[in-house]
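The complex appears here without one of its protein chains, the remainder shown in place.
== chain A ==
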């Protein structure tokens, strides 16, 4: 990283005492130089942003030649190659334009005439505004004159970069508190602005980046436009960067995209800068860079998530996190650590947005930081951590507080010699039951404290008594019902055959109770198109029996005995059936399907068998057959961007609503595997799964050869994963606050009980808390999550997670204890829920406003006074803006007609059920350079920032976001590497559609496969590996995950966003 920048910018570093670690990331003064740089590299993408401002016309014409080459080139060595960075305008143009985001031309303008830095800052701010205004945000674009841009930028570029690099020592980064992002130097702003523009491509003309203020300090701030090249890392390269920077700008202009915006600005300007300024700039740049440190906003100067992650890993990775301290902030989700439960639930189970709650509601309101916990009750516990203990309190059931019903836990205070205890939640004093009595030691603790998990641990389980069972009867083991759509599409694609084959082996791996010989789970099979076929696979039968139910209007289960069976016992019959199914329907021409009746059938079957369970539905098309829950195509692209856009995501009510209730009441979880060739009304079809703790998988245009393995991996994982059924959860809290809102794949029939037909190890629930009253600092804030569920063995249990937090009247405490990953999870879920009821535009505005409010509050109350132009971020929220910006760019929220409505709805469902870990990587994918990997090392190479400028033509990168995985191959990637990995001589020999990565016997191949497999193991869903060659069509898919860049479908670059937020903050502060 170019931490030097920090050094250069004294203000930052000073300001944030605490933040040290942080600031480095950002702080880099080099940023300035970067500007130029980043402008360029990103151009590939980010370029557009800048370009936007400018008139398209000019850009295309002017830039082309240079740009072309540059895009990749730039990447190659971080910033290095100027020429490259220019990236072929032509190339960029088209792409850009296609996306429709017109990058602003701002950059260009900047290049032309360097205005005084100050001015620039101003301009920036104004620009941003404008930018947002057009797009997402509100304010109409100010009339920022293009000129300004023109003037300022160029200068900056040239000058700043070099200097910064040189100067800024890494140390500074550390020191400078991340919090302050302040963009101190006006110059920087200037630089930044362009970037800003970039992302808010929208932002019309000219106004560039608002003053991001001091780029350096804030490393975070940011490079809106994303630092082109600059990888976060190497300062050295920094030098190079500068040069790039300028280019970058040029490109941007070049990126015709800008067209729309640009038009106003500057046709003329553009032209000017491009041709003249840039060239000039470059040469000069290097030298200049060295000199003036702070002038420009370097992408490396804005807070880098990868750096933050790395730092945390360095600092806390591999350590044991002992949960004995109240309000202790856990390591980041990305950090590899071991948990030792000593009274608080592992962060794997519960993670909070802040570990220090404000004492009063007023304070909470003031800071705007949401108080929430993300609970993943079934989170997988790593092998090296202790599994949950099981506590049996005997026939009377778990001991609970008489008043609030909280379960016995470490927060109960035993008094009166151990005869009574005071509830840690409601303070009620209860008698200790005789059989539970134990003497207290001199500390007032029970003698048996360490013998009883419920007195010493944060997480444990109780055996539930009959009182906790439905109808007071012990539950039956759950059942898995496989329901296969055998309509024409699925037969033709070979899917049915694939599933049937897989099930034969898969069923051997049904989850089982620890120590059990075989799984207690029963299985059943249904096939359907517009009618349903049930199968009797009773072990006594010589051959299976098929029972057709065509009365889809009122679904029922035609058989009881023989439908749900033990796989081991009925294996021959089941195998016989699975062999026959593909043949039976081989010549079907039925293309209509039903859906709601299928789910209904599953529910009825479970009802008849008096058990809970899970439906695996393999479905192909929108259910149009005459039946309840019939759907029609209501995908209307015209609604995108309008007030009514939200209706696209609202499920059809009625049948599905009732179905959800039925499912939840029966403990019937629905997992939906969709194989659509076209619109399927995902919003409605996903409604039931998303309320029953189910998962949704979607494989568009499924082909066995292409997606088969991916699907099978998902299926395997889904079948095998640990899960609890028929669950009901309650979150109890200490006095003064309470859980008010719940987000997740759950159903709520009242305001406190969370009902989940099933909950598995990947499902997380986000709970928001509100103050009722004042919290005391000594008592802190305690919470207890109690989950009553049925195990896969058919046992009823209560899983308890306890967590205690601090309370503080000091906002600084709160900000210090914030957990960005958890925060963004909360924001993602709340936004995704809000989008059902509010226009997307409003949702986005709220998100941005809240971001600005939080940061403004920090600035106002916690940061040391500094120039208003400085952007100061709390250390713990340093990378919050990049996540937030990424969230704003997620397909669901971005609102583009080019994204399929189904995909957006699908994405929405996915996110609603995600835990912190998943949202983190989703919003900030890992981009892992492979060309530099050390094949002898075990570890995964350190990821680089998600920005085009970090790519290099000669590089090879692996990108993963938890949902998909890309292997990006630069055009100039080493033939040796290609040979080693693909067994073909060169890049050119690679099939552009290839998705398979052969397993070869050489170090590189082995290493890559080991990386991929270790990544997949960390993720909840299997990821399909897509191999993307640079400049291939498929590259677009890849690029939209470079979240620091301007979004392909709209959305600002990181840098631009930061600028915008900063401007907002400044407004708030004044």
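Methods note: a contact is a pair of C-beta atoms (placed from the backbone, for glycine too) under 8 Å apart; a residue touches a chain by one contact, two chains touch by 3 or more; residues count from 1.
Methods note: contacts and distances are computed from a predicted model.
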Options "Auxin-responsive protein", "Protein-synthesizing GTPase protein", "Protein transport protein SEC23" or "Vacuolar ATPase assembly protein VMA22": UniProt name of the undisplayed chain:
"Protein transport protein SEC23"
Among A:554, A:636 or A:720, single out the residue that touches the unshown chain.
A:554
Pick out which of A:580, A:774 or A:810 touches the chain that's been left out of the picture.
A:580
The one residue from A:546, A:665, A:972 or A:1037 touching the chain left out of view is A:546
Touching the unshown chain, chain A contributes residues 531, 533-534, 541-551, 554, 556, 558-562, 576-577, 580, 584, 590
